[in-house]
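Of the protein chains in this complex, all but one are displayed in their positions.
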Amino acid sequence: MFERYLILGVRSIILALAVIWSAFPIFMVVSSSFKTPIDIFAFPPKFLAFTPTLENYRMLFRAWPQFVEGLWNSLIVTVGATVLTAVVSLAAGYAYSRFKSRWLTLSAFSMIFLRMLPPVVVTIPLFPVVNQFRLNDTHALLILLYAAFFVSLSTWILKTFIDQIPRELEEAAEVEGATLFQRLTRIILPLSVHGMVAACVFVVVFAWNEYMFALIFTSSEAKTAPLVLAEITGTLEGVQWGVLFAAASVQLAPILVFVLIVQKYIVIGLTAGAVKG
Amino acid sequence: MRSTTRSAVRSVAAVVASSVVMGLGVTPASAETLTVVGHRVHQTTMTGDTGGDFAAEWANRHGASVEWLTFDVAGIHDRLYREASLSSTAVNVGFAANLYFTPEFDRMFLPLNDLLAEHPIEAFDELPAGMLDAMTIDGKLYGIPFRHATAALHVNTAILADLGLEVPTTFEEVLEVARAATHQRDDGASVFGLVLDERAPTHITDIARAQSNGDFLTPDFDLRANSPEMIAAVQTVKDLFEEGVLPDNFLNFQTEDAITLMQQGRGVMAISPFGRNRNFNNPAESLFAGDIISIPVPASATLEGFDAAPVRTEFWAMFIPQNSANHELSWDFIRNAMTVENTIRGALNGNGPVRPSAYDDPRMAELIAYAEAEQAVLAVARPPLPGWRNSARVIDIFKEEMDLLLLGMKTAEEAMQSVQDRVTPLLPN
Partner (left out) sequence: MFEANRWVAALMVSPVLILLFAIIGIPSVFVIWLSLTETTFGTDPVFVGLDNYRQIFGDRIFWRATLNTFIVVNVVVYAELILALIIAVALNFRFIGKGLVFSILIAPYAVSEVSAVVMWKFAFEPGIGVFNVLLKQAFGIDFNWTRNPMQGLGLISLVSIWIHLPFTLIILYSAIATVPEDLKAAARVEGANEWQVFRHVTLRVIAPAILIALMFRYIFAMRLFSEAWLLTEGGPARMTEVLGIYLYRTAFRYFDFGPAAATGIAMQILSLLVASYYLYRLYKGMRNNV
């Protein structure tokens, strides 16, 4: 009994420290978005003793209507890239987990090797080609690009999680006449949902915040929110810090909501794992 | 659980379908659209409220529309050059800063001499020759200067008054006042007498020019890093840094930091573009709104022929990509932006006008307190260094050696000799 309380105590302390460590700079960003520009970098710092204002948010939406359009474009691109990555990685992760051949092994490792090239250099040859095909400034292009840069990670994560699922479950299902597609959606997906959540969070965060590809390949139709954020930071006339922090807070919120929703599936996985033995 | 999975799959499928449809639904820019790549500030100066939207007026006259593609500074140039090196581009007009335009890029942009001869820009002779020279390669003009940023001395008069100090009138006095004004506030924060934006050669050259009209690199590529003038200038900076007159984190300093220090009253004087006056006196951002004046950087008492020091001026120019369509329309857009009246209107919208006469307009004097001072400096200011393929590399080398000096790992002579040696092979021919 004592051991149990001790463990609970240690757990609480670790989590409390971790939360403080993670939240402190975030708190500074978010609270600064409610400060007047004078208070943001005041000395001594005003952590709590300031009069909150919504002026920064008002300025953001009045002076930067592109930001809202950017958020919308970011949403389309993020959803597209995430779903594309999830679908193709599930299929590939399953194949790499269940089937074996020298060719498959080689291709699995070539995925990692290709991913080692810094993305910056790839943009140099990619830019003229993309223009040739008139794909620049489209959501579709960003979706393909983001997916391409995250399929190797997602595939390997899913392979690792699918490896843990006993084959007997599938064999039993096949005896009952389940097709491959049915096995994938009814057995593999629910039982590897934690891996799927992890993989999806990575793509979502990446696609939502990505700057370099968006800078190079979009102009106006598909211009994403991080580009507008960079413009707010652009320094020709000084940075409007309040507006920047407001934009950063607005941009952060949907991701937190998303994580809040999907983390439940990791818990669902917990029970599923318990049932399976 | 199965049903939640299914409904999740269904809703996801709907979003994917719509994003694919949106992804494909792209319309190529129509023939009447003029696409401009630039900074949001360029857009505001042509479309603002105070001076009016003369870009829209132009577009209405031509039955065209102007589409602005705005990026951050690095993004503008990267994008413009990428577009201009394609076989064809939708970008009709692009902005580039003087240091970014280099002779190697001449193939990408249209020489403007013919267009200029055919449809002249109003009162073209008035444009500063130094700026036009910087945009000219082998007698061909590639860019039309539109916006300049010229260095000023910003002085927080409230802090000076508190300390019983006078606004300096020579560069020697600037240093004296900076030293005298450096102190620790009651709350423990240091107050720095002088704030420079950066330790780049562009900014250090200002010191050399104020002290002795020295130069780091002349427009005809005479490299003078190890000249007594430059060595004296960097020694001045080193002394100020060591004495704590320059900020502690000067080695990691950027424009934004300089602005914040002045707004918080932790910097007493700053050498930075005149336009900064607005940031320093903005009541929403600055504790000292109304107290910070912007005057010409005073020249050294020993420097004859100058009241205002011949500090740096940097500028943005407009270019037409060679590979774009409808050059005539692009040129007409530029011409419209460059008329005498629109130059003034742009200035009212916040631009630094490249026409000296714009400052004579009564509307300017009324709206901008420093108009007269800026006009005086513009008459003597010069670009800090010429642009060529290696200018960014040279700036990085200079900063590196400057750091070694400031850290006490090299003397001023050693650092500047090293700059001289390392930069020499990077000069054109």
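Letters A and B mark the chains in the order given here, with residues in each chain numbered from 1 onward.
Criterion: a contact is a pair of C-beta atoms (placed from the backbone, for glycine too) under 8 Å apart; a residue touches a chain by one contact, two chains touch by 3 or more.
The model shown is predicted, which means the values in this text are computed figures rather than measured ones.
Considering A:Ile38, A:Val77 or A:Ala147, the position touching the chain not shown turns out to be A:Ala147 (whole complex). When the missing chain is restored to the complex, the residue among B:Thr50, B:Thr169 or B:Asn252 that touches it is B:Asn252. Within the entire complex, the positions of subunit A that touch the omitted partner chain are 3, 7, 10-11, 14-15, 18-19, 21-23, 25-26, 28-29, 32, 41, 43, 45, 87-89, 91-92, 94-96, 98-101, 104-105, 107-122, 124-126, 129, 144-145, 147-149, 151-153, 155-157, 160-161, 163-164, 167, 170-171, 174, 180, 194-195, 197-198, 201-202, 205, 208-209, 226, 229-230, 233, 241, 244-245, 247-248, 251-252, 255-256, 259-260, 263-264, 266-267, 269-270, 273-274, 276-277.
Although one chain is not displayed, subunit B still touches it through residues 74, 78, 81-82, 84-85, 104-108, 188-190, 248-252, 389-390, 392-393, 396, 399-401, 403-404, 406-407, 409.
Basically, only the chains that are shown with their structure count from here on.
Distance between chain centres (mean CA atoms), subunit A to subunit B: 36 Å. Against subunit B, in their complex, subunit A makes its touches with residues 36-38, 41-44, 55, 76-77, 79-80, 83-84, 127-128, 131, 134, 137-141, 143, 185-186, 189-190, 215-216, 219-222, 227, 230-231, 233-239, 268, 272.
Residues of subunit B touching subunit A in their complex: 1-2, 5, 9, 12, 15-16, 18-20, 22-24, 26, 28, 35, 39-41, 67, 69-73, 75, 78-79, 82, 86, 187-189, 254-256, 259-260, 263-264, 266, 275-276, 278-279, 284-287, 350.
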